[in-house]
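With one protein chain withheld, the remaining protein chains of the complex are depicted in position.
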Amino acid sequence: MGSFIFKRSFQSILSLIFLVIVVFFLARMTGSPAMLYLPPEATQDQIDAYNALHGFDDPLIVQFGSFITGVFQGDFGNSLQYSRPALDMVLAAFPTTLALAAVTMPLVLLISIVTGALAAYHPGGVFDRLASLISLIGASMPNFWVAIVGVLVFAVTLNVLPTSGTGTWQHWVLPVAVLVLRPAGVLVQVMRTSMMTALSSVYVKAAKAKGVKARAIIFVHALRNSLLPVITVASDQAAGIVNGAVIVETVFGFPGIGKLMIDSVLMRDFAVIQAAILVTALAVFLINIIVDISYAFVDPRIRHS
Amino acid sequence: MPSSIPASVTAELPAAQGRRKSAILRSLLRDRYATVSVIFLLIVLGCAIVGPTLLAEQARALNLKGRNAAPFSLDAGWMFILGGDALGRSLLARIVVASQNTILISATAVLFSVLVGGILGLIAGYRGGWVGDVLLRLADAIMTLPSMLLAMIVLFVFEPGVTNVILVLAVSRIPIFMRTVRAEVLELKQRMFVVAARATGASTSRILLRHIAPMVLPTIINLAALEMAFVMLVESGLSFLGIGIQPPEVTWGLMVADGRNYLGSAWWLAFWPGLAIMLTAMSLNLLTNWLRVVTDPVERWRLETEAR
Partner (left out) sequence: MLLSVRNLSIQFPSRAGLVRAVEDVSWDVNAGETLAILGESGSGKSVSASAVMNLIETPPAVIPQGQILFEGHDLLQADAETRRRINGKSISMIFQDPLAALNPVYPVGWQIAETMRVHGIAPDVAQARVIELLARVGISEPERRMKDYPHQFSGGQRQRIMIASAIALKPKLLIADEPTSALDVTVQARVLDLLKEIQAEDGMGMVLITHDLTVVERVADRVVVMQAGRIVESGTSAEVMRNPQHDYTRRLLDAIPGRAGFSDIAAGRPMLEVQSVSKIYGGLARQFARLRTQPVRAVDDVSFTMAKGETLGVVGESGSGKSTLARMILGLDDPTSGVIRFDGRAMQGQSEAEAYKMRRRVQFVFQDPTASLNPRMTVQQIIAEPWAIHPDVLPKSQWRTRVAELLEQVGLKPDHADRHPHQFSGGQRQRIAIARALALKPELIVCDEAVSALDVSVQAQVIDLLKDLRRDYGLSYVFVAHDLALVRDFATSVLVMYGGRIVEQGPVRDVYDNPQHDYTKALLRASGVIPQQAA
């Protein structure tokens, strides 16, 4: 198991290095990165001064060296807009997004595992067809659209929930609901299929022949086996939550990393973007490692490989 | 035990192509969801192809009567059945015109990632070795990166526009095709019929084209339909955030973004384009469910037997 986790962490680190390289070279592809770091109205003198200060006229390899050193020291440069270290801004926004994901992901898993398992128990039944239809709609709805329709219905028309901001728990209802939709819709389908496979397996038949009660067959024998594909897809969806967070935070005015990123894009604040992307990618990689560990926890075959 | 059911496998069957086609059509008609999806998708496709030529005028025309016209009212003419915007343009016409960009962008992006991802997947799966390893690592790196982030950084550095949006969406979805194709090829090349072809002396290109590609194709088609729905959702998200398609070009996502400012007064401006996105994505999902059944050769044979 140790070697499995080691291997996966190693892959993640490679991916992260790849990403750092991409970010670096993308910034240099448009010519001088000063164009990215400086406001559009900067004069040529300002640009030259900035270039000299940050060594953008050095050879590429030297620049890359100092960029990497900076990244490892947590130095992504200063925000253009606020003149604060970019990393500080990102780290300040990070907990909000983390909290959103921390509420969303368990909810997604709970909803999809329970719904998917129940749907698989009577395939083709009323509950199964209803669950399939709803999960399909959930997976097909554009989340920004759900968000604004949600605002329209619950905040503007019914006036039961706030339109945006943070503070009370009511502020979290709509954002979390919107974030849950797509991953839950996808995972219900995955869970249903894998539960059906598990229920038709020989070990379930053997359990029946042993006299195991129906409930124990579903929740002890079939459930744990059917979790494996769900975990795999769930880790992909975890990355997808970041996609959702960008939109949800924008629509609901949540001061998270997604809103920070989109604001920085619109303000052309490159240092912040760069820091935000690397921090988010690191978080996604950490989630993937946690997923891998839980995978090994559920399946002994992986533990022993 | 179903495995013990005597299988009457030797049923007489004249294999006529025409019969198979009609059997597939019949199975499509039997699946009500799939039928409705296909009809809806054909309509959307029709709109995307001829819509702009037919309705460009109406989409641009300012009709005083139609200013902020509420939907489901024929006062301003049937073009305003879905309502009108603040300038008095027909929402229906605008949705039809916007369908072209929406469909074009997602279809092109998916086509691009199918081609590139498919070829890379074939190489990584069949040849393996260090090239395969590097390709797989690259794919993993892109996969773990939320597509929105990738899009953001690329569209920040380059100008957002139709071509760049297509490119960035395609690149972000290449890995998924590559990984799927690679996994299938890895499994397929161990299959005995591939080993048999190798033992007969078949060339690599023959094995890839005659034995492996036809087996991978159904999976790719299914995945492409699913991905098309996903890419459409991401594209509209990007356009909604203002970093995707830029006005005066128009897509459904952009229309939702525009409509957001009039949420209190004219809800329909944001509602209908969003519904169009949802219905298209849903139809693609439903189509995939049906395709998965029909492209399975054994399943298809069952359909043919039944069609006799």
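Which chain is which? They are A and B, in the order written, and residues in each are numbered from 1.
Throughout what follows, a residue touches a chain if its C-beta (ideal position, glycine included) is under 8 Å from a C-beta of that chain, and two chains touch if they have at least 3 such contacts.
Keep in mind that this is a model prediction, so the values were computed, not measured.
Across the entire complex, the residue among B:116, B:162, B:183 or B:197 in touch with the chain not shown is B:197. Within the full complex, the residue among A:15, A:104, A:194 or A:225 touching the omitted chain is A:225.
The residue touching the chain not shown here, chosen from A:207, A:233, A:246 or A:287, is A:207. Contact between chain A and the absent chain runs through residues 3, 7, 10-11, 201-203, 205-213, 216, 221, 224-225, 298-301, 304. Where chain B meets the omitted chain, the residues involved are 1-2, 4-11, 13-15, 133, 191-193, 195-203, 206, 210-211, 214-215, 297-298, 301-302, 305-306.
The rule is simple: only the chains that are shown with their structure count from here on.
If you check the complex, the residues on chain B that touch chain A are 137-138, 140-141, 143-149, 152-158, 229, 233-234, 236-237, 240-243, 253, 256-257, 260, 263-264, 267, 270-271, 274-275, 277-279, 281-282, 285-286. Residues 11-12, 14-16, 18-19, 23, 26-27, 29-30, 36, 136-137, 139-145, 148-149, 151-152, 156, 236, 239-240, 242-243, 246-247, 250, 261-262, 265-266, 268, 270, 273-274, 277, 280-281, 284-285, 288 of chain A are the ones touching chain B in the complex.
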